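Of the protein chains in this complex, all but one are displayed in their positions.
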Amino acid sequence: MTHPVVPIKTYAAVFGALLALTITTVAVSKLELGEFNFVAAMTIAVIKGTLVVMFFMDVRRATSLTKLIVGAGLFWMAILFVFVLSDYASRGWLPGPRWF
Amino acid sequence: MGDSEATLAVHEPGLKHHFDDSAQQFQSSTLGMWVFLVTELMFFGGMFGGYTVYRNMYPDAFASTSHFMNVPIGAINTGVLIFSSFTMVMAVRSAQLGQKKVLIAFLIFTLLLGCLFLTLKYVEYHEKWVDHHIPGPGFQYADTRYFHQAQILFFLYFAMTGMHAIHMIVGVGMLIVLISMAARNRFTQAWYTPVEMIGLYWHFVDIVWIFLFPLLYLIGHTK
Amino acid sequence: MSTYLPFARTEARTNYLNADYGWKSWLFTTDHKRIALLYLFSITAFFFVGGAFAVGMRVNLLTPEGIFAHDTYNKLFTMHGIIMVFFFLVPSIPATLGNFLVPLMIGARDLAFPRINLLSWYLYMIGGAIALTAIVKGGVDTGWTFYAPFSSTYSNTHVILTAIGVFVSGFSSILTGLNFIVTIHTMRAPGMTWGRLPLFVWGHYATSLIQVLGTPVIAITLVLLGLERVLHAGIFDPAVGGDPVLFQHLFWFYSHPAVYIMILPGMAVISEIIPCFSRKALFGYTFVAISSIAIAVLGFLVWGHHLFVAGQSMYASMVFSLLSFLVAIPSAIKVFNWTATMYKGSISYETPMLYAFGFIGLFTIGGLTGLFLATLAIDVHVTDTYFVIAHFHYIMVGGMVMAYLGGIHFWFPKISGRMYPEGWARFAALIVFVGFNLTFFPQFILGYQGMPRRYAHYPPEFQVLNVMSTAGASILAVGYLLPIIYLGWAWRKGPKAPQNPWNAKGLEWEQSPTPPPTYNFETQPVVTEPAYNYSGESEEVGIG
Partner (left out) sequence: MGVFSIFPPRASTTAVQVDALYTFLLIVAGIMTALIFFCVFFFAVRYRRKNQDDPAPKAIHGSLPLEIAWSVFPFLIMLVMFAWGAKLYFQNYTPPLHDTFDIYVTGKQWMWKVQYPTGQREINEMHVPTGRPVKLILASEDVIHSFYIPAFRLKHDVVPGSYQTYWFEATEPGRYHILCAEYCGTNHSDMGGWVTVMKPNDFERWLAGDTGGSMREQGEKLFQQYGCVTCHVTDREGRCPSLLNVFGNPVVLDDGRTVVADEAYVRESILNPNAKVVKGYKHDIMPVFQGQISEEGLLQLIVYVKSLSPPAPRSGKSAAPAPKANPK
């Protein structure tokens, strides 16, 4: 609550970066990169999200408890994704050699 | 921290009497808001999970649907939301500096941008309606190979952007409340917690869109 | 008895009960203690509605041909499951005892967000009203698990209405959890460090984590299910390209952790009762506290054990099986520590302690049969049979409902300011214990013999065991009706309670009058000793 006021310059710079990244992601999506289209789009989205979280939501300067909460949120999302997808990814696997 | 201190503290603006002091109250509000945002994250997470599963199951169909997404509108809307996040953060800053007029101006600006986003979203939804891309009995898809699979994608599209739009509408409503509170001089340099909290919410909604845009509009565009 | 505060038995003292009168003072209250009572009455009502459905089911199962039409039976178990899980057991202890005691125990004047607390009760009631509407309009028949595509395409009952009811009450659950987390973090009294928190609070903290992280996922899953039911776009329907197993993943992502929402608060209660009636600090405080958090975290990693025969990848099943064993360890730690607490204690047998004995025994049986289910090849045989039914009733009824009753008795003096009749209470506890075992033990045998669950009719060779089970349920019903009667009587006519009738430790007994005043404490409480310091040690001692 008592953090020093952030200069407008910082906010403007973040805003500019976000706009630039938006343009980049649209531009990149027009290129033929195969699987990298996906990687590029997601990387850019993650960078943009991080900028918003860190600067606009000020997690950069937040208490470690807030950081912990943000981390926990992401971690639990990851649990959901990893375990659901691991089922789908391994459905086609064969039992392999009878290892028992 | 005794009772006498708590009584003294009542003079602090906005302090509820079950808190010891406004620092504790502010800490509680912030923590509460962040925990709430985590629940929001899990809420959208369920849909993103479903999306990922089906995208892996039907990559070709999902790629083909991206051609029916209005990328210009999507991109402009991304810009609009980012801009609104910027104005929101400026509003918080003005509140922090106690500049009431500027605060109201930025809040109104944010509100307008939010409405602009929703209007453009409406235009898009209308387009889908005209093209019979609304999942359900009336659904049509030019490429009959992908009829069912495309329908699932559009289902997810409407569920995800629809939920996002509902969050935007709630946000707009809360901005109106903030504006009226600001107009009634409810905020001081020492107490502007609601502005800050709604700000966090607004940025969160922005972030959701930052991920929705590439996932729904861009990926597979080259195929 | 207590010597801490001078006004322990002043008649005219205002407390939260007599501070204000009239229905408005209840329906618009923001006092966590009053909200807890609102919850207590509404939740108990839902328990009896759910219990009435159970009675209907047990009557039907007296004969192999049944008594009701198939559809009626299917609706009975569905509504029994939905009411019992979402409207009774999930909020049972947290929203009543938790609501009442968490602020008291940490020395706060209220929860951090009193109005949100009230809102959460209203959401609960609205959700409950919607679900009851669905029941009155004809009910639902999907099973409490709502599996697609049956629920999304084939069932022609009130699925959407019920789902909305569950959805709304889900937000009530989220808000309660959020309120607890924030309160525990920010509103502890001076001296109340994390290492001195009563284990009741630790248990509720862990529960809240699950509520906050899990519930949103079932909310969105139900939204998708409702949309699918309207649009038939295929997200869960294989006939048009969807995958029904995805629904199960999303459902159990919440609903497995939710079973820990349904046991951690019970464990929390037991962790208070046992030290008090053994007059001894809890053995292994740190381990019990950490095991609550461990259950909350690990509980999110095992949901796939509900999908062992559902078409899930065998490798995923294997991982989920292994992790299910892992999550059993923290529960084991608790059971052993409770038992060890009694060693060389000074044990008395008041009703709450009797329920605690019951809890330990029945939870152990329920938990150990959980291990049977986590064992892949055994689960293949017994999944979707009465073995599973017996497993979870042992934990949820034998464990959690016993803890709930034990807790109600333990804190009844605090809540009402009166004592309950000890003799009747012990008698009722005994009836519950006997009736419970007679009801559910035969179901383990039925299950292994192969009687599937959700069966309105069953092969005749299973009749004997079913009759036993129904007989048990009738005894159980008596055991549940008794407390209603004598506690209702005691509330108005019981002898006045002293401030600390059990000589228990903890801020709620030692530093707050009975019943507590509106803001809980008359002076700011200060904590100077570790929790459960029954032997009055002056130094803080770690585990050696």
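By letter and in written order, the chains are A, B and C; residue numbering begins at 1 in each of them.
In the analysis below, a residue touches a chain if its C-beta (ideal position, glycine included) is under 8 Å from a C-beta of that chain, and two chains touch if they have at least 3 such contacts.
This one's a predicted model, so the numbers in the text were calculated from it and none came from an experiment.
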Identified contact with the non-displayed chain, of C:244, C:265 or C:506: C:244
Hidden-chain contact residue, picked from the options C:427, C:448 or C:486: C:448
Among C:211, C:292, C:321 or C:520, residue touching the chain not depicted: C:321
Touching the absent chain when the full complex is considered, from C:19, C:161, C:376 or C:434: C:376
Where the missing chain touches chain C, by residue: 70-71, 74, 141-143, 147, 149-150, 153-155, 238-245, 278-281, 283-287, 308-311, 314, 317-318, 321-322, 325-326, 328-329, 332-333, 335-337, 339-340, 342-349, 357, 360-361, 364-365, 368-369, 371-372, 374-381, 383-385, 445, 448-450, 452-459, 461, 464-465, 533-537, 541-544
In chain B, positions touching the absent partner: 60, 144-145, 148
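Please note the rule applied: only the chains that are shown with their structure count from here on.
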Chain A and chain B, separation of their C-alpha mean positions in angstrom: 16
Multi-chain contact residues (two or more partners), chain C: 185, 213, 217, 246, 249-250, 253
Junction residues of chain B, two or more chains touched: 31, 35, 38, 41-42, 45-46, 49, 53, 57
Chain A contact footprint on chain B (complex, rising order): 23, 26, 30-31, 34-35, 37-38, 41-42, 45-46, 48-49, 52-53, 56-57, 71, 75, 78-79, 82-83, 85-86, 88-90, 93, 96-97, 193, 199-200, 203-204, 206-207, 210-211, 213-215, 218-222
Residue numbers on chain B that touch chain C, as the complex places them: 1-3, 6, 16-19, 24, 27-28, 31-32, 35-36, 38-47, 49-50, 53-54, 57-58, 135-137, 139, 148-149, 151-152, 154-156, 159, 163
Residues of chain A defined as touching chain B within the complex: 1, 5-6, 8, 11-12, 14-15, 18-19, 22-23, 25-26, 29-33, 37-38, 41-42, 44-45, 48-49, 52-53, 55-57, 65-66, 69-70, 72-74, 76-77, 80-81, 84-85, 88
